[in-house]
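Below you'll find the structure I mean.
Shown here: the complex without one of its protein chains, the others still in place.
Then we have chain A:
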Amino acid sequence: MTTLTLAKALNEGMRKAMEDDPKVLVMGEDVGKLGGVFRVTDGLQKDFGEERVIDTPLAESGIVGTAIGLALRGYRPVCEIQFDGFVFPAADQIITQLAKMPLRSLGTIKLPVVVRIPCGGGIGAVEHHSESPEAYFTHTSGLRVVACSNPADAYTMIQQAIRCDDPVIFFEPKRRYWEKAEVDTSATDGWFPLGRARIARPGTDVTLLAYGPMVKTCLEAAAAAEEDGRSLEVVDLRSLNPLDTPAIVESVRRTGRCVVVHEAPVFGGFGAELAARITEECFYSLEAPVLRVGGPSTPYPPSRLEEHYLPDLDRVLDAVDRAFAF
């Protein structure tokens, strides 16, 4: 066991993947000498060289488009998109090519490309640096979409994503990059499957469903609720596509109440998919409708307002109260 920040855990995971497989490449803006604007790729170019850790020209479509070409030649590129709001120039390559080319080829092509995206708010940034675009990608079949929430998962999941033969959109909670935890870097197998949710905190009264940065917020809410005598179960989805529906259903049938929490706007957000599925699968177990806590259905506000925009402990507990009011 070693104590790592989430950023360092990702770094160590990528390093391990590059050591294990010479076909693994890292590419993106400023990923070389600088080590990325969040230092997630720190030191990789120094150790693996410019051929494997590629500082690219400043164009996101070019990053993903050339990564597809490298994958066609047998490489496993890991692309860094610098910030969530900058992924959209690459959206065409991701949605029309990366997601669909294997199907187009009737299975003769596989595209093991990872697109890493630091996501979410809470760091006092200017516009386009705090978004949560996961629903655009979960709506695109052909992609796997995952979101890590803590250093231990980050270390494992980045390696799993790189080993996966499908394209993976890998969301990283940027405001949790500097949070530390124990990580077992010796384990190379016996991992949970990529796509498996985890119960981050067991409980009996309400299921909180979260992923990425909101897992910690939900854990804090659960700790606070305990003082009020309420037992909240926190489920960290880890993977949004595929979704670990059995784990979710098992939890909600047990608790009878469910609150979904994400930073993205509620309207048309991933929570809508969760609420619909849970309603269908757990209808006779539910004591209350599935409630959603998320950002207002507005663009992300200027950062002086972000504490009002982002779901926090109180907003989560407010929803829990409402779930009990039915």
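Here is the rule we go by: a residue touches a chain if its C-beta (ideal position, glycine included) is under 8 Å from a C-beta of that chain, and two chains touch if they have at least 3 such contacts; residues count from 1.
Simple rule for what comes next: contacts and distances are computed from a predicted model.
Student: So one subunit is absent here. Using its UniProt record, which name fits best from "RNA polymerase sigma factor", "Pyruvate dehydrogenase E1 component subunit alpha", "Branched-chain amino acid ABC transporter permease" or "Phosphonate C-P lyase system protein PhnG"?
Tutor: In UniProt, the chain that is not shown appears as "Pyruvate dehydrogenase E1 component subunit alpha".
Student: If I consider the whole complex, including the chain that's not displayed, which of A:Lys110, A:Arg198, A:Arg254 or A:Arg322 touches that chain?
Tutor: Touching the chain that is not displayed is residue A:Lys110.
Student: Per the definition of touch given earlier, which of A:Leu10, A:Val53 or A:Ile68 contacts the omitted chain?
Tutor: Going through A:Leu10, A:Val53 or A:Ile68 one by one, A:Ile68 is the residue touching the chain not shown.
Student: Could you pull out which residues of chain A are in touch with the chain that's been left out?
Tutor: Residues touching the hidden chain, for chain A, are 25, 51-52, 56-57, 59, 61-62, 64-75, 89, 92-93, 96-97, 100-110, 141-142, 144, 164-166, 195, 241-245.
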